[in-house]
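Omission of a single protein chain aside, the complex is shown with its protein chains in their original locations.
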């Protein structure tokens, strides 16, 4: 069974979120220190850390899919940045979103594309 | 822009579903001929056909994620077979399901694992 | 403002559910007498009773749409019978379900068509 | 079986959305040209085009119901305009929303009424 | 069986919502007078009024749980104030939200904590 230490969770989180890691952690901590601990240690130490079993690009596509299905748009935006950071291309991400027309219909896909456009625009500005 | 013909949709569907394709199409047709046409042509001709833009393994993982999030268990079962057929391993699929504990919580993940076990058992029997 | 009495709720319920009314009410009462009271009086006295403001066929199509979207299949089955009873045709119902491919995707629509087929089969048997 | 051409989808879309059609299409195209093609051709060519099988007023009520159930508010706003454009009255729309108290509870109905009020206010202003 | 009169519903509503009651009722009335009647009389007269059968603190925790699960954030904010007003502490509310990581995953819990922070900040300001 894979070992997990708090340090591994944070390190994995930082490698996936890149330059968005610090502000994401700060945002969580400002809401609740407990939430920050649980929100970094558990997901990234228990799951994303096992990139040898399932690679990070696949993991981020899986996460994008569930976030779009749930309509949790703030988290979608954060993970669009993460997906790009681990090597997904804009084309792959757009294909992933469009495919969800089959599974969740047009409304959520349109809303997801709106968030993707925000990310594109932000990246073009700076 | 990618071209799409009805023949492409059905061919892609058959390559992804393998030996489950015929019974799946028959099941759809028995419900509604319109549903069978729309259910094969649109998803597989418009989306899965573009495996050059996003590969089939990634596409199936995206589909598993949304089906588990939605709790649509009959379709999850069908796509577990499809995911295996396009090259996802049981380890990768199990990792994908476990990762969703972070995003949808334990209940849906337990129910998804129950469907995966059905697939494993069926494959062991024959 | 529209008036509502308990008697109106039950009478409207019975006119919409036809020969399925008695067994539906009995089913609710067996679960919880409170549930039966709330489940007949409120929906049918407060809403369906106002068929002069929005007709019963429209009301049943609205109900079918939300039940399919939610995936609450036992209630979908009951309301498929109700929709037929108030004058919706099988063609209209099938069109309503198929249209939801655009809004909820294929999985829930396939599951809805499965319930519709059960209703068709039951009606053909007796 | 009904025939479908891209022109039919766009023509149906324009007749339903009236003076909101151009801006809606432009909004989709700005997000993704693929999305605009899929978002107009498929829904309106494959489904809304068959208004002989299920009329447009019924179709819009079905759409309002699923959008409220899903909580996809931007699309609800667009379709409130569409529902009015195809002949639904404010009274019918309000009755449709209120009826959903029975099926989705108060929160989503309150949020839907908030969107309806936005539409009313916009229409009163100009 | 418990008796219910319109006056009981409004009185219970006012006792639970405290100084937020008037503005909440006004908000509902501005959307739709029918909605205001149904939104106060039914929930508070039929359910919250029976605080002898299930106490108000428990009732508000149950309501917080479903609102977070549904992602209906405007109503969550209102009920966070109500929960505090009927005697839930910030610690209890935070524990309730964190527990939902197990059942709905991190995204909705983060969004819920964001709403809780808004309430804290508003209460600190005045």
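Annotations
All chains are identified by letter, namely A, B, C, D and E, in their written order; residue positions are counted from 1 within each chain.
Heads up, the rule we're going with is that a contact is a pair of C-beta atoms (placed from the backbone, for glycine too) under 8 Å apart; a residue touches a chain by one contact, two chains touch by 3 or more.
Just so you know, these numbers come straight off a predicted model, no measurement behind them.
Every shown chain touched by the omitted chain in the complete complex is listed here: A, B, C, D, E.
Only one residue from B:18, B:33, B:87 or B:107 touches the chain missing from this view: B:107. Chain A residues in contact with the hidden partner, per the touch definition given at the top, are 1, 33-34, 37-38, 42, 46.
Contact between chain E and the unshown chain involves residues 42-43, 47-48, 50, 53-54, 57-59, 61-70, 91-92, 95-96, 98-104.
For chain D, the residues touching the chain absent from view are 100-107.
Definition applied: only the chains that are shown with their structure count from here on.
It takes 180 degrees of rotation, in steps of 5, to superpose the Cα atoms of chain A onto those of chain C. Mostly identical positions are employed by chain A and chain B in their mutual contact, as over half of the interface residue numbers are shared between these two copies. With centres set at the average Cα position, the gap from chain C to chain D is 23 Å.
In chain A, the residues that touch at least two other chains are 42-43, 67, 70-71, 98, 100-104, 106-107.
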